[in-house]
Each structure stands twice: as C-alpha cells, then as structure tokens.
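Only one protein chain is missing; all other protein chains are in place.
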Amino acid sequence: MQVKPNFPFVLHGGDYNPEQWPIETWDEDVRLMQRAGWNIATLPVFGWGNLQLGENEWNFTWLDQVIEKLHSGGIRLCLATGTAATPPWIDQAYPDILRTDSKGVKRRHGGRHTCCPHSPNFARLSTGLATKMAERYGSHPALLLWHISNEYGETCYCNLCAEAFRSWLKVRYGTLAELNFRWNMAFWGQTYTDWSQIEPPVENAQRNFQGLLIDYDRFQSESLHNQCLAEMEVLRRITPQIPITTNFMGTFKPLDYHKWAPDLDIISWDSYPARNATPSQIALRHSLMRGLKDGQPWMLMEQTPSQQNWQSYNSLKRPGVMRLWSYQAMAHGADAVMYFQWRRSPGAQEMLHGAVVEHAGREDARVFKEVAALGAELARIEKVTLGGRVKTDVAFLFDWENWWAVEYSSGPSVDLKYIKVMETLYSALFDLGIVADVVSPNSDLSGYRLIVAPALKMVKPGVAESIKAAVQGGASFITTFFSGITDATDRAFTNGYPGPLSDLLGIWVEESDALAQDDRNGLHFSDQSESQCSLLCDRIQLQGAEAIAHYTKDFYAGEPAITVFPYGEGAAFYLGTLPDRAGLKSVFRSAIRRSGVTMPHGISVPKDVEITERVSELGSLLYILNHNSNEVEILLPARNYRSVIDDAVVNHTLTLPAYGVAILTTEV
Amino acid sequence: MQVKPNFPFVLHGGDYNPEQWPIETWDEDVRLMQRAGWNIATLPVFGWGNLQLGENEWNFTWLDQVIEKLHSGGIRLCLATGTAATPPWIDQAYPDILRTDSKGVKRRHGGRHTCCPHSPNFARLSTGLATKMAERYGSHPALLLWHISNEYGETCYCNLCAEAFRSWLKVRYGTLAELNFRWNMAFWGQTYTDWSQIEPPVENAQRNFQGLLIDYDRFQSESLHNQCLAEMEVLRRITPQIPITTNFMGTFKPLDYHKWAPDLDIISWDSYPARNATPSQIALRHSLMRGLKDGQPWMLMEQTPSQQNWQSYNSLKRPGVMRLWSYQAMAHGADAVMYFQWRRSPGAQEMLHGAVVEHAGREDARVFKEVAALGAELARIEKVTLGGRVKTDVAFLFDWENWWAVEYSSGPSVDLKYIKVMETLYSALFDLGIVADVVSPNSDLSGYRLIVAPALKMVKPGVAESIKAAVQGGASFITTFFSGITDATDRAFTNGYPGPLSDLLGIWVEESDALAQDDRNGLHFSDQSESQCSLLCDRIQLQGAEAIAHYTKDFYAGEPAITVFPYGEGAAFYLGTLPDRAGLKSVFRSAIRRSGVTMPHGISVPKDVEITERVSELGSLLYILNHNSNEVEILLPARNYRSVIDDAVVNHTLTLPAYGVAILTTEV
Partner (left out) sequence: MQVKPNFPFVLHGGDYNPEQWPIETWDEDVRLMQRAGWNIATLPVFGWGNLQLGENEWNFTWLDQVIEKLHSGGIRLCLATGTAATPPWIDQAYPDILRTDSKGVKRRHGGRHTCCPHSPNFARLSTGLATKMAERYGSHPALLLWHISNEYGETCYCNLCAEAFRSWLKVRYGTLAELNFRWNMAFWGQTYTDWSQIEPPVENAQRNFQGLLIDYDRFQSESLHNQCLAEMEVLRRITPQIPITTNFMGTFKPLDYHKWAPDLDIISWDSYPARNATPSQIALRHSLMRGLKDGQPWMLMEQTPSQQNWQSYNSLKRPGVMRLWSYQAMAHGADAVMYFQWRRSPGAQEMLHGAVVEHAGREDARVFKEVAALGAELARIEKVTLGGRVKTDVAFLFDWENWWAVEYSSGPSVDLKYIKVMETLYSALFDLGIVADVVSPNSDLSGYRLIVAPALKMVKPGVAESIKAAVQGGASFITTFFSGITDATDRAFTNGYPGPLSDLLGIWVEESDALAQDDRNGLHFSDQSESQCSLLCDRIQLQGAEAIAHYTKDFYAGEPAITVFPYGEGAAFYLGTLPDRAGLKSVFRSAIRRSGVTMPHGISVPKDVEITERVSELGSLLYILNHNSNEVEILLPARNYRSVIDDAVVNHTLTLPAYGVAILTTEV
C-alpha cells in the first residue's frame, strides 16, 4: 500500500555527509544551511561503514547527534537506508556479496555498485541496517521521507545469478522447447537440451542471441528491483506512513524504471547534464521521469551546484544557470530542488565535485550565494507552485526493453542509437514550443492527441492495438524506420515490416539502406520544400498510404520516404529515414495540425525559450525559461498575467534576461 | 587420393538452414528455390546441435525430410559435415573442447570457433558426426560435394596446445640449441634450458621473439588443418568419389591456405567485400584463392544477396551489383555462384543479414528478383562458361608466413601493413588492365613474364633461386622496401639488405627512413616525370643497378629511390619507397614493356572496367565488367565477337550500362 507524499514546501536541500568532517563542523553546517535556505538534508547515504562496525557492533551516536542538530536547526530529513556501499569488513567476511563482472571476473572490495543482487548475505545485512534505521529514526519528527540505497545499477554474472536466471526463465518460458524457439537457438546449432546449459552472457560466452541478452537485462533489472523491494518491505512495515523513494538516473540503460516506478511513493532523480547539453535533452529526461508515475510531481534529488568532477572538463555552471535548470525541473513537474552535495569532500574521488560549500567554507562564494538566493526565492513562491501537473496532449513512447533490442541488434547501422533518435525527434518538437510526456508504450494512451514512437523495433502485445485505438479516435501517430521489426522476444515479424503496425501505416517496408556517417539523401516534400536525410533509408511500398516526401537521390530516387495514412478519425505517419531538423519540424507541423495539438496558452516562443504549463487546484502556472545567454522578448496573449517570482503584472510582452525565468499566472 | 570435381552446371544456390524454421516453410522453400533458379543447397552447416542430442542420441529425421524435399525439387546437395559449432551439451560434458584465448582465458560455451584443435574429445565427436553423415547420405543421388565444417579460424593457447607445440618444435629444430639460435633467445637472456619452459605466447607471457610468434602461427594453422584432415579421412574412406571442400576466407591471416589447399578437391571461399571495396581489392582476393590450386576453377561459396549485418553500415547492394560481382568471380575462375543465406534468420545475431528471401517471404522483392534473374541467365550460358582457366603471365607473390613476419616486426612503421602494400601494387596493375595470379613464392614461377613481390621481408630457401631463374629467362621482377630482411626463422640476413636478392637487384640498402602518415617525399623519374612517395624511404647504394627515380627532398635528395638491374635476359626492379599511383603505374609500364606482358586481346579498358580471359577446350571467353555506376564504351579489335549472355554479335564497340557485364567469344 503506497503513501501519497504531501510535502509542506518545495524541498530545497540535498546530500549531507557529516561523517567526513569533524564534529566541530556540524554546528557551522546547520548555521550555513539556514543561510542557504535549506529545509531538508539527505543522509546517511553512505553511512553503513560508520554505523555498523561488525556483525553486532553498531555506532549510531554520531548520526543521533547530527540529526538532533539538523532538527534543532529546522532542517527536515530525507533518511537514507545507508546501504549504497558495503564496508570493507562485510566484503571481507562475505565474499558472495561481491558481484562478477561481464568478463566473468569477481570484483574485489572497493567502490559502489559492487554487490550481487542474489547474495543472501547482502539481503540479510542490508535489510538488517534498514530495520535498525527504521526502528531508530522512523518516528523522528524531522523525518519526511525514506531514500533507499543510491543510484541502483550494475549487472552481475555470478553463479548465484546464473542459478536464479535459470529459475526465472523456467517461469517465463515453461519449457526449454519454447525458449529454444523464442531465442532461435537452432541458429548455429546452439539448441539447449537441459536448463543447466544456460549461462549468463559473459563476454567470452554466449553473446549471439538477442533473446538471451535482453532476457538477462530484464532479469537483472528485476533482481535489483527485488533488492530494493526487500528494504522497502522493512520500511513499510515499521513506518507505513512515511513515503519512500530511491534516486533514478534518467536515461539509464540497465534498469527498466517502468517496472520499478509503481512501487515507489514518489519519483526522484539525479540530473547531471553535460557541459554542452541542450535544453531539450534535459527536458526529455525530466519528461521521462515524470512519465514514470503518470505525471505525479517528483523530486530533483541531485544536481550539482556548479561543477561535476567526473566530466572531462569541470566547467562552471554560468551565473544563473543553476537557478534556470532548477526552475526547468519545476516546469516539468518537480516539487523539490536538491543538490549533491553540501560540502566538498576533504579527500577521495569526489574532492572536486561541486558543492554548496567549497573547501574554504566561505559564504561569500558565488555558488553559495546563488543557492541561498534561490532558497529564499523558492520559500517565497512555494505555496503557489506546489502540486501542479504538467499539461500536454503529446506522448513520446519510450521503452527500455526496446532500447536493449535496438542496440543488441547486429545491424543495420552502428550509428543507430535509441536515445539519439529519441532526442532528435524530441528536440524538433521542443523547437515548436510543444511539451510532451515520455511514457511506456503500455501506458494508457487514450488522452493524447499526438503519439510519437521513434525506432519502436520491438512491438509488444497490446501496443499496436492501443495505438490504433487512439488513432481511430482522432490522434496522430508518428513512427520511424526500424519499427515493427520484432516481437517481445526479439523474433522477427514474418508478415513484413513494420509488422503489426503495417495496416495502421498502410505500407510495407521492403528493405532498408544504411547510410554512412557523412552520407545524405535528399527529401522532396509534397509542399515542394526540400530537406536532407541520413542514417537509414527505407524502401517503402505503399499499401494505401500516401507519400508526403520522396527521396531525391540514389537508385530509390522518387520513391516514398515519408508517408501518411488516414486511419479512423486520425492519421499515421511513417518516417522511412531521419530528416534533418527542418524536415522533422515539417512533419511534426502536419501531425500537430491534423490532431489539434497546441502550445501552452497558444504562446509562440523564440528559439531556446521553453514554456510549460502546470495545473493544480489553485489554477494554472506558465513556466517560461530563457535558455539563451541573451535577453529575449516573448509576446503574450491579450490578457493580464501576474509574474509569481517578482509579484508583478505582465502585459503584452515579457522580457527575460539571459538565463531568466518567469512563472506567470492569470490570477492577477 | 583426390577427386576431380566435374560439376554438370554452374552451381547456383547457397546456405540453407531449415532447422530454424517450422516444417510448413520447407515446401515453400523448395518452390521458391526453383523460382530463384537454385540448383544446389548447402546444409546442415550448423546442424550438430539438432542432429546429435546426446552421446548416443541422434535425430536425423528432419534432415532426411528436408533432403528428400530438395531432391524431389531438383536441388542438389552441398552436404556439410555439420561440425562448425558445438552444441551446449558437448561443451558442458567435455570442457577440454573449449579453447583458451590469447589472454590465457578459457572460453565458455557459445558462438563459433570455440574448439581447441588438440582436444581429443572434439576429434572423437566431430569425426563421429562426419561418419554418421557420410554413412547416411554418402550415396544419396542428390549429393554433389562435401563441405567440411565452416570458415576455420581462431587460435588456441591451452595446455594441450602447449604440449603439442613442444613436440612440434622438437621435430622442427631437433635441439634446443638450434631453437635458441634461430629465435635468438640470447636476447634479454631468455635462453631455454629445457623444452618444458616453452609456453604459447599468450599476451602476458613471451611476446618478444618473432621466431616464437611465427612458429606458433604455423603450428596453429597446421593444427586446424589436421582437424580438417581428420574429417576428410572419414569422408574419403566412405565416399571416395565425392569431392570435398571447406570454405576459405580470402586474405584471412591465421591460416596458411597454401598449406591447406593441396588436400582439398576444390577451393571455395566466402567473399564479403566492404561497402566501399574497390574492384581491384575483390579481384586480388579472387586471384589469391584461384592461385591456391594452380588456377583450377573454384567456388564462390558465400556472398550476400544484399546486406551484411556485421558491417558498420548495412548498405544495400545497388541493383546490378550482386550480378556484377557474381560475374566478377566467374571472370576470375569461379564455376559456382552461391549465397549466404536462403532465408533471413527469424532471430539471433544474423537476423538482419541479407538473404535471398526476406522475413516477409515475398518473391516480388527486389533482391529475390535479381537472384532469380541471375539464376535464369546462368542456366542459359553455363554450358559455355564451365571449366575455363584464367590466362595471365603475371604473378604476385603472396605468403602467409611473410605476412606474419612483416607484422610481428617491431618497426619500421606502424603503417606498414602487408595487405595494404599488396593491394596498392595490385591496383596499379589492375588500372593498366592486367590480370595477375596471386601465388606462393614457392610455386612454379617459370611460366610468368612478370613477377611482383611486395614487401617480401622473409625470403625462404629456394625462393631467391626460383626468381633468379625466371628473370634469367627473360621475366621482369619487381620488389620493394622491407624485402630480403630475414630468413625463414626471421633471423636477419647479415650480408646486407635485401639479403639473397641483393645480387639480383644490384643494390645494397644501407638504411630505411620511416615517414609519418602524412609525410611525403618526391620522386624524379629519369623520364623527367615527378611523383610523390610515402611510408618508407630506403637509402640505396647502387651495386650495378641503375636508378630510374631519385628522391627530391630531405638529406637523401638526389639519391636513388627506384632502381633497375638487367639480369640474364630479364630485369629486376627495386622500389625503395612507395610511389603514388602515377609513379607505380610508370614503373609497372616499364616492367611490362621489358617483359612483353599484354592485356587480354590487347583491349584497352576505361577506368574501373575489368577484363579477363578464360580459356577452355571450347575456346576463349572474354569477361568484360563495368564497375562504374555509368555507362561505358569499349573499343574492340577489328574482329567479330559474340556476346554470350544476350547471344548478339558485337562489332568495334561494346557498350556496357552501369554495372554491366559482357562475355565475349570469337566463336561467332
């Protein structure tokens, strides 16, 4: 039974690792947190090694002290179960805990993400610590939510996993004959005659069967999920009223977050855009995380106040960018703006990671001042912003299993990367000022006017039906090359590509030509415009569909490249190739026009200005974000808006400085 | 005792993997094969796992059925022994079968090429399967030839191999003292005092002695060869009248095909040119494979009908290119045009490999139609084309042991790659319209007018003598930098480079300067023309030879770069550097002029038009291939030709469309 989080304020705080500092620092920490407008601290994420010193040896004294200081200072708690990294003595005592890597080599102690998800000793010890934490602090008045472990990930290939994998496969397939058929083990005569012959796909073993590889990923994602659930059960039993999260990592390949999300009370994630990330790349990930729990508000659990030590170049976030990106998260549904971490570590690997407080500990530093200013600002506006839901009628379909299927594929092109295709299409829509949800193909699609499914190679049962129903009802659907190739076990459809989507799209894709990295074909659109295209060029046979663009070069010059097929009340578009940005926008505009999708309040925005709308019972808020390093002007509809941040009335024109943000309400 | 293959038609067919498909598909397969003009199917290449289910458990039912269906449909059989990949139960039961990789790590089950060539269990089981196959199908009327295993390769470094290697070395060297001397083990004081100290050269062991490395490659090539011979003995015993092949892979480094070829009845190979392969690169490999058995007709065992899933970019073969490349194989001596594979796999790694029948199974697909058209065409002309031998008086010397010696060498340049040098020289000759055999330095050279030996670092006993005899008799000889450096054990010649070729060439190479990738020197030819050169610049001391080109730059400006020395009735050319294409062609022209080499029928061809002549007892055929994507015209001598394919008379001018082919005979 889940808990509905109902935070009293926009969370502003982050990771706090007091155990790395002497006790003298803790009072100063609380004083500075207050100055920084922090209302929450996350700890002890990596506390295990300093809490449990032996099988029956515990030391909670330091944590008790820290928690009291925070509580006295008015700082609430995001309490970690502390199981994110095992202490040396545990790995030494219970070597079954250490996972085996993809080369088949067992790890030694050290680092994070080192435990096998099927280790019984890890299960016993981690739930043991979670129990201690819940029993000791579960009724503490400062406790706001639980944070299980940290950034789950990494795959294990040990014998414990092998055994569990075989059991998992027996349940999934029932018989070896069925498994042999689904994975096509007759290929290279690799047919199994006994379950015991199945091994995890380590690098010098069986890597030639996508069915096996994808299932191993499913199994490992589920295994870590079960590891998380084991701690969750402890917490739910002892503190049924406290909401629970674990921090996700956006487009993180190994974990199928769609499977994890239903068990969490609130989604949280760690956003670390690269130095040169585009606004739409960040927006895509926020939208994906928001879509995990049906649009429910979520937490920005970690962002760096300034630098990331593990990037190639630790560039500074420019003045205003941390604030801008914080509001971008809120614009996409976040009710929490949190940082990693409070104070720069005095040593070890993250010594140079950005932090609110630098080594010098000074509050007159630029970064500290920006954090403090944002804290104060959020405190002023949080009553209005809390709880709204992002309004959109566009859905992008995103599927982890499809990601694996696309990228385990041998062919058609080394440049075909699922996230890259997703980003390219998403950013074209972003340019048009449209916000989209990014959701599972298995989610309820009935509310959407436009559904986009890039490179949907794997079409699982029910998905084609659900898309068709939406299009039947008037929605537009857009899909691309390398869609409708295989079923859920990655066996090819033998009724012609794009398989179960063929009748919806009114086409047959006979073959697909891969273009080398710098190669281009041309597109001639029916409105006479011209574009370039790249990556793949499908040779499409029309079976009812109409071509809206044709190739201009090579032996398939003049053949259909992009098609549309009216279906029910709606229409289905097929991109047989990857158009350039102008071409993509042209197709999106057609689909938008047909399906009646509109921009928030109909406001048209300049390049790299983002606009979203969040709606709550208090009304509607427009978030307008200027991602440009120069001032912009936005023309508003002819009604009065109030700017929430500076409490000013805005008419006709909104002027935003470089990296500026406005939150507008019509409640003037 | 070998069998002389005498096929009744040009083989047109290929790999067929019915075990990946339900029984319902098999009848449709035969129907479509007939439509495609197939007359042969290769199977069961990877059948082991579905034929032998346990030590004494066999299932031939499905194969019996398939074979009967093919036979009824008029399709002949290229029967594989089926031993190309071991089934899971075998690897599980007999782990000695799994080979150890170059890091010293034992493989786990999975994939192909996984067995140790010295595993007694593999020997027992593989010959067991071969015996079953031969006994069951050896007298089947549809059986045309045997296909042993598949694409042999991969090296093993296990203890079984180590033991066998020591025995092999004892035979080769007799005494440890001799081995220590040949490998120069005194270097770094690594002198062996007992045979047991010799280990396979895994990556973290002894890799500093080229003598050891080359011998290990010789030993492994011979070990796999013996593995092949073991199956061959079974087949020869049971079906002495059926010819035998195993499919080679062109310029495949690990196997010394010159050693393998004598045991096969017919050479077959798998040609998978890269997307951007040049015609001469393909021609070089065909010529190498043809040269393995003294020009005897051979089989194109595999080519893709369209795409290769394992290339970076799975580009489509353009319309006409599959036909063109099929005829190119025939132009170089093939009497078989075969494909991999019949139907696209429904799953697993080769799901996207090109096939005659795509997943949709439609016969109106472009690729199917091109295959069927070629099948019909071949059936029409095969009586005329069968059995001819390619006519040429030019030989390129190619030696696997030299390849290893060149590339194990530490210095003189990371850019010095044997195949690259070979291709560069071969393509210059190709441009001049000349066809060459590519043969072992140990083959009979007496019939050739021009002998080219690129980068012949290792000069084995007898080779210098045989070349000198040919030149004495009037042939031209061309060799290059990095020739005549070492003997068969890779010990340096101490009488000055190019060692035993020095007196033939009339020079001493004092030292050799390596040029970085983008560096160039200039060449000034005695005819006053200028070229550029790269890679290496030998400093040559003339000892009788005459310089035909001098360097134009650096401290050796004005010194000889390319030389010629009259020797007996002939002449010997030395390229002290790698000239650009114009420079190379200039040298080749000189050599051709001196030795009287001519183009087939004296026809001069435009760029990227290839011409070869095959001669049989029926007469002579000219193959003229237009590798260009545009139409070309070729001027013919003043006599009448008949075009075999379209049965038309051709006078004066032959017009070939893009990718077009003509086969001309003077039998009008």
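As written, the chains take the letters A and B, and residue 1 is the first residue of each chain.
Heads up, the rule we're going with is that contacts are C-beta pairs under 8 Å (C-beta built on N, C-alpha and C of every residue); 3 or more make two chains touch, one makes a residue touch a chain.
Keep in mind the model is a prediction, meaning the values are calculated, not measured.
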If the hidden chain were put back, which of A:31, A:108 or A:383 would touch it? A:108
Selected residue (touches chain absent from view) among B:24, B:194 or B:647: B:194
Of the listed residues A:351, A:373 or A:635, which contacts the missing chain in the full complex? A:351
Can you tell me which of A:13, A:47 or A:412 touches the chain that was removed from the display? A:47
Where the complex has a chain not shown, which of B:3, B:202, B:379 or B:658 is the residue touching it? B:202
With the full complex in mind, choose from A:196, A:315 or A:651 the residue touching the hidden chain. A:315
Hey, which chain B residues sit against the chain that's not shown? 104, 182-194, 196-197, 199, 201-202, 204-211, 409-415, 486, 489-497, 508, 510-516, 539, 555
Since one chain has been left out of the picture, which residues of chain A touch it in the full complex? 17, 19-20, 46-50, 53-54, 82, 84-85, 87-89, 92, 101, 105, 107-112, 275, 306-316, 318-319, 344-353, 358-362, 365-367
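Quick note on the criterion: only the chains that are shown with their structure count from here on.
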Chain centre separation in whole Å, for chain B relative to chain A (CA means): 50
